[in-house]
Structure formats: C-alpha cells, structure tokens
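With one protein chain held back, the other chains of the complex are shown just where they sit.
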Amino acid sequence: MFAQQLINALSLGSVYALFALGFTLIFGVLGVINLAHGAVFMVGAYAALQAVVLAELPIWAALVIAFIISGLVGLAIDILVLSPLRKRDAPHLIPMIATIGVAIMLNSAAQGLFGADTLRFPPGVVPDGSIEAGGLHITAVEIGIIALTIVIMVVLLLGLRRTSIGKALRAVAESPRAAALLGIDVEGLFRKTSFVAAALGGVAGVLISLYANAVYPLMGQPMLHKGIAVIILGGMGDIRGALIGGLFLGFAEVFAVAYIGSTMRDAVAFGLLFLILLVRPTGLFGKANERKA
Amino acid sequence: MRFMRSAIVALAVTTGAVSSQAAEIKVGVAAALSGLAAQYGAAIRNGFELAADEINAAGGINGDTIKLVVEDEQGRKEEAINVFKKLIFQDKVLVVFGPTLSNSASAAHPIAQASRTPVFGTSNTADGITAVGNYVFRNSVTEADVLPDTLKKIVEKEGVKKVGVLYGNDDVFTKSSYDNFVKALKDQGIAVTTTETFAKGDVDFKAQLTKIKATEPDAIVLSALLAEGGPILVQARQLGINLPIIGGNGINSPKIFELAKGASDNLWVGSPWSVSSDTDVNRNFITAYERKFGSKPDQFAAQAFDALNIVAAALKTVELSGDIAKDRIALRDALPDVTWTGATGPFKFKQAQDRSGKPAGYDADQKPIVSVTKDGVYEIVN
Amino acid sequence: MLELTSISKSFGGLKVLDDVNLTVPQGSIFGLIGPNGAGKTTVFNLITGLIPPTSGTITFDGADLAGLPPHRITRLGIARTFQNIRIFKEMSLLENVLVGRHRHIDYGVISMLFSLPDYRAQEAAARTRAYELLDWVGLGGKAHEIADTLSYGEQRRLEIARALATEPHLLLLDEPVAGMNPAEKTELMKAVRAINERGYTVFLIEHDMRFVMGLCEQVAVLNFGRIITCDKPEAVRNNPDVIEAYLGRDDDANTRERA
Partner (left out) sequence: MDAFLLWFDEFWAVYSNLVLTLGINALLALSIWLTLACGVLALANAAFMGIGAYAGALATLNYDSPFALSIGVAMVAPSLVALAIGLPVLRLGGVYLAMATLGFGEVVRVVILNTESITGGALGLNGIPQYTQWWHVLLALVIVIFVLARLHRSKTGRAFEAIKVDETAASLMGVDLRANKLLAFVLGAAIAGLAGALNAHLTFFIGPQEYGFDRGVEILTMAILGGVTSIIGPIIGAVFLTLLPELLRGLADFRLIVNGFILVAVVLFLPNGLWDPARFRRWFGSGR
C-alpha cells in the first residue's frame, strides 16, 4: 500500500503544483492574488472539451487550443482590469477584489453557455485504464501530469535564469519601478506574464479534468483554495516553491488519509500550513524581507 | 377587499367557461439554478416544467392551469429564505417546492410552516426535514427507507460480508446517507473494514481507495453525488478495484454512464426510481423528458415531476375559493391522502414525527427498486 | 545618559558596526558623523530597538535596553526622527502630534465611550500640548492640514514636533537637514538649539559637517562601522583620520539620492 500511496501522492502533488504555477507566477510578477485563476483553469478545460467534442481534434491539439484561449482570457483580464488598476497604483487588495468579479463573470458565463452539468472528456482521448506493475497502478494521465509539471517547471526555471526576458522578469519581481528605470518594458512583461500564467492555468485545467474525469463551471473554486495553500507553503511568487508546496500538500493529504484518517486530511494539511507559517513566516522559499505590500 | 374577492369568485362561477381559462394556480419552485448545486437544480426545474406542461395540456386542474414561478436560490440558505418569502408573500403561490439542498430547506421551510403554506421538498433527504411541522411534505425518499433493501439484495446475490465505506463528509446529502448506511449495515450484521471520507470538489480519491483496497472488503459502500461519484468509480477501477460498489440516491442517474464511461459496471443502487423501471408512466416520462430537454432524466427530475403531479392530484379534490390563505390550508389538508403512481412508482405519504415524537410533516412511503449497472444500463435486480 | 558599550552588528556576514562605544552626556547636543554607509542609521535603529545588536549593551539612564520592543524604549524617554521622513501622511498635523502623545493620554473605556469629563480633559490637554509643540517648530498655523501637503522642510519639523510629543529625555535626529536649503538649515539649527535649551538631550546624525560643527558640543565620527574619534568639534575637524575618511571619498551629501 505504501508504494501505491507514494504514487498517489506524487500525482496529486503534481496536480496541485501544476495549478499553482500560473497562480504563483502572477503573484510573483504582478503582485496580485489572482482569484480568477480558478476560472481561467475552468475556461481551459471547457475550451479543450469543445475542441475534442465538437471539432473532434486530438488531445494535443485541444491542449494547444486551451493554452491559447486561456492565455487570451488572461491577457484580456490584464488589459481590461489589472492594467488600469496598476496605472493608478491601487493597493494590492483592490486588484484581488476585481479578480473576484472576473471569476464570477467567467463562472456564470460558462454555466450559461454549457449548463451546470458535470461533463467529461470522451473516453479514449487519452489511453484509458492503468498500467499495472507489481500490484501498483498508474495511469497515462498521471504520468503525463507528473512529466509535464516537471518539464514546465524546468523550462520556467531555466528560462528565468538564462534568458534576457527571465532576467527582466526577475528585476520586475524585485521592484517594478526600478526595472522601469533600467529601461525594461514593464507593462509588456506584465502582459506576457498574464498570458503565460493563464495559459498554464488552462493547460492545468485540461489535464486535471482528464485526471478527475469532471468538467463543471465551478471546478476551479476548490482548486483555488488548494492553490492558495500551495503558494503559501512554497513561498509566494516562487516557482520552485509551487513545486515543493504542491508536492508537500499532495503528500500531506495522501499520507494523512493513509495513516491518520481521511476525516483529518484537511485539518492535517491546513494545520501544517499554519505551523509552517509560524516557523517560517514567509513560506518555505519566501524571502526574508518580502516586498512591501 | 373580502367583498371584492367573493364577488370575483361569484362572477367566475357564473361565467364558468371564461373563468376556467382565466384562472391560474400559482405554484412556486425554489431551486438552486446557480452555484455548486446548480446541476441538481436544473434537473429539478426541468422535471417541474415537464409536469406543468403535461398537466396543462391535459386540461389543467378542473379547468385551471398551473403557472410555475421559478426562482433561483443559489444553494444558499439566505437566498432560499429570501426566495421563499418572495414566493409566499409577494407572488402568493399556493405551494412552494424546494429548495434543492437540505441545508437550505432547514432554513426556509419554517417560513412556509409559519405562514401556513404547504411546502414540498423533492430533493431533501436529510433527517428532520419534515419534523418542522404539518405543512412540510417531501417525496424524496431517504436512504433510511431504501438502503436495507439494497443491502439485502447484494448480500443475497454477491455474498457480501464485509464492506469498505467511502463518503463525502462535508455535504448534508452524502453525510445523511452515510449515517443511514451505517445503521443499515449494523442492522444486517455486515462488517465495516474501514471508513474513509472525501470533500466536495476533490479531484483525487486514490489515497482513500488504496487504503480501502488494502483492507480487502467484499464491496465498497459509496455515498457521493455525481460530480465526485463518477471520478471515484473511474479511479477505483484504475486502481484495480473491481468490487461491487453500493451507491446511494446521489448517483442514481444515467449520467453515471457518461461520467464513468468504461468504469461504470457493478454499481448497485436502490431507489424508487430507476431509468430502467419499465412502467408505462416512467417510460412516457423518460421519452417526454428526452424530447423536451435532449438528455436523460435523473432521479431529481423524476421526483420533481412526480411531486407536481401529486399536488395536482390533491388539487383536483379541492375546491379553490380564491382566498389564498384558505386554499393553502385546503391543499394541505388534502395532500396526506393522495396516492399516486408516477415515474417513481406507487406513492403515498406517511406521517413523520418531530423531535418530541409528536406528528409533524409527511415523508414518502415507497418501495425501492434495486438495480445494478452493466454495459451502460441499469439492470433491475429481482 | 545614553551609553553604548562595545556594540557590534552584522547583517548576514557583513559587519556593519564593530565595537562601537559611545556616551551621550545629559543635556548635550551630541553629533555622530561619518560617510555614507558608515552605519550611522544602524546605530539609531539599535538604540530604538528596531533591530537587536549582535553583541554589546546599550543602557539609558542606567536601564539596559536589551530585548525591549520599540514602544517600551520610547516610553523610557527616547524619541527619534527618520532620515527618510516617516510622518503619517494621511493624517492632519495635529493628529500626527497627538499620536506622539499616545502614552500620556490615559482614560478608561467608559470615559472614552461616553465622553466623560476625564476623557475630555485629557484630550483637551493633549491638544493644547500638541498645538504648543507645533508652535515650537513653526507649524502652529497649519495644525489641521493633511501632513502630505507639507513641504519637505516642514515635514522634517513636523517629525520633530511629533517626536517631542512623546516627552522624551533624549531626542535622536537622523539627518535632520538632509535635502534642505541653507535658509531652512539655519532655521532648523535655531530650532534644535532652542529645544536643547528647554532641557532635551539631542543626539543627531548628520552628513552636513557645517551643521554639526555649529551645533554640537561633542562629535563622534563613524567610518566603516568603527568610531575613529569622539571629541570637541574643532578637534574632530583637525583629526587626520577624519579628514582622510571624508576626503577618501568626495563629500557626496549633495549628489545623494533623496529618498
């Protein structure tokens, strides 16, 4: 059982990390707690579902479509909502509230368009069933999620380290004002980040709905709660933190179920979160002195 | 005012034909059309609309037509209260159906009781719903009524001796049925190997399922709604758990074949309604529903459909005075004696009791059908 | 009255202060000078309890300040201003100074809720004192304006009035004339002297040599975290080490970034 639980924890942790990536990216660069990330995640899932069901596209094409559509939604949110708020230097809670409004709009629009029913991807878009080895079971989707999480993470980390856009991003994350003085196109970077973060959210939406076999308008809300826990655990705005935090939460939940009792799962997960914050007030990877809010 | 009303009534009586076209019986429906419970609310609204259409097409009730006033209560108790007050005091409906969730019902039903308006739950399975008072009715069968039969059947057919239990512990619907499962399991001397829980919105159930699998039960008892029930079936099969799964009302829906395609076999469900129940009424209901809404109905739709028919049957025995307060009381008095054969089979009410054991509202008294899924259909177990 | 004994402070591996010993005598105007980055503000931050020293002790009127939170140190009678002005911008001048009166106002919840005589008397007294302090720094006429609207020099003076409102025995001024024009500087010099004459001990950090030399009775020089000398102004001025410390790098007081 232990080995199977280890696999379960790894895939659940990857699911959380995948969701948290875009979430933490927005916070790290734009300094906004984007409560519409769950809705963008849902948009990605529906976009891919439509692509698969209506246009009968293969799943990789659907992923690309989800990537683009969610990315565009993210871009629209930035242009229409976040950017005007940035221009007038609104305190950081204000954009958060605006994103609540955006989330309500997207969620109810999805319900209007597609109905409230739980839908799923047709069977066979990804290999069904599970691979069995020595009594252990793992599915193709799980392998895909774990692999993709690691790939995205590595790409992002290398990208941030090595490329000029990465360096610019880090400068912006440190201080947007100073970055602007250095001649960095801060607004442009914010746009790109919004696109990429939302696009990643959309891809996460597709993969997680393949994993859970469920697509419904409010599917992003429960993930949002977990995502918040993940990025606090990892240290807000930190890419590695999203991975570590996600895995941490996944392992905490799975092993709480396995060895403590499933009724205590959330209590254990959030209790740990609470404790970690008390010991390390800015999360596992958080900087000692956070950017002044 | 009083004079005016009786004058109108008198006029209506004398000009019979005209009045029968003009008169409308307003019926309130409070359903969760947005929020997390929206998929149940939508099915419920469909069930009512279908029933209203059919009743009106067949000449209405003694010539009067039924007019549905549907309001969204969002699955939240404050909204349910607001909607109930609007329906009862502003729209002056004769009877209120709903709300969708038991939580909201606990908050909203007392308002109907206090204003002497019959209230009829079609999806509220929690204990104590009908303890509020004698104006509270429901045709949603509680698991307490159907589970013993389901368990008996599966013990008889599959020789189940010990089960693992999995339920949603943060939801009234699933928690209530879990409580009833526990009681029925105990009564029938079936051992429980382990009890695991999940929460609404979870995407991963493998940790719990792995643990259950390790305890080697003969079957899994599952109390879940569709959104989680579907994924649970799939993930169980992915983990190589091919045991029978005993479900509650919450997953008694043809949608399970879609949500758990390829993994939906061997799910045992007991309920008065089954999509495979081959009575004329049910067949007609399913056909009409599919024609109107383009999808197969579920239990929530069936119960809503029957509920309006039950009320219509009661109304046929009542002479409406036009005085809403009197008519509400008259309807209440007529309802308990209604018997009806609907999509959910033969139906009658039984009196429920409040906490102190005094008679209160009315619960459904129905026989469950036990069915098991195989190749995308529910097969009735005899 | 204030004594720093072998104070050291490191941030990470970087030693910012190294074995600093200082004694500020009661009733004096004491100056601490040094080039940029010498660690002057760190000295103030240590005294006021914002950060703890790595080693060494600070005593004030014989009391050890170790481990005391800032507000307790303030209550012992130390007040300060900041190099980068930190007034409460959204509040009026009067309110700013009244915050400084915080610990001197003492009424019960009941008095506060129902505006009982005790409450009214204390609030009135606090206001009277606040107006008086604003007058001292020449801002009496602007008591009800929002602090954000003040000029730079005025904001510095408001900060001094606010600090005085805590009724300190020792007033710490962190670069009080930074960014001021000569006229403002002269005015502030007068104000500081007047404050000192009222019995307050003043300890100031400054970059502007002329200001310090004209005002202080004793001047300490900090360079690279160490005190090179502590003496009368003339002696300091002629100290070769000091000259080197200052000439070693240009006097950058004017090119420094303001914020």
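Residue numbering begins at 1 within each chain, and the chains themselves are lettered A, B and C in the order written.
Simple rule for what comes next: a contact is a pair of C-beta atoms (placed from the backbone, for glycine too) under 8 Å apart; a residue touches a chain by one contact, two chains touch by 3 or more.
Only a predicted model underlies this, so the values are computations on that prediction, with no experimental measurement involved.
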| item | value |
| --- | --- |
| In the full complex, displayed partners of the excluded chain | A, B, C |
| Contact partner of the left-out chain, one of A:Pro58, A:Gly112, A:Pro127 or A:Gly188 | A:Gly112 |
| Chain not shown: contacting residue from B:Ala31, B:Ile66, B:Val172 or B:Ala301 | B:Val172 |
| Option from C:Arg86, C:Lys190 or C:Arg210 whose C-beta touches the chain left out | C:Arg86 |
| Where the unshown chain meets chain B, residue by residue | 33-34, 71-72, 77-79, 81-82, 85-86, 88-90, 102-103, 106-107, 110, 126-128, 131-132, 169-172, 174-176, 355 |
| For chain C, the residues touching the chain missing from this view | 48, 50, 69-71, 74-75, 79-80, 82, 86-91, 95, 98-103, 105, 107, 112-113, 115, 119, 123, 126, 144-145, 162, 165-166 |
| Residues from chain A at the interface with the omitted partner, ascending | 33, 35, 81, 84-85, 88, 90, 92-95, 97-98, 100-109, 112, 221, 225, 228-229, 232, 236, 263-264, 266-267, 270-271, 273-274, 277-278, 281-283, 286, 290, 293 |
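Simple rule for what comes next: only the chains that are shown with their structure count from here on.
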| item | value |
| --- | --- |
| Chains touching both chain B and chain C, listed by label | none |
| Computed distance of Cα centres, chain C from chain B, in Å | 73 |
| Separation of mean Cα positions, chain B and chain A [Å, integer] | 37 |
| Distance from the mean Cα position of chain C to that of chain A, given in whole angstrom | 48 |
| Chain B to chain A touching residues, read off their complex | 33-36, 38-39, 41-42, 169, 196-204, 206-208, 210-211, 213-214, 226-227, 230-231, 234, 237-240, 255, 258-262 |
| Of all residues in chain A, those that touch chain B in their complex | 1, 4-5, 8-9, 11-12, 15, 108, 111, 115-120, 122-123, 128-130, 132, 135, 137, 139, 208, 211-214, 216-219, 221-223, 253-255, 257-258, 262-263, 265-266 |
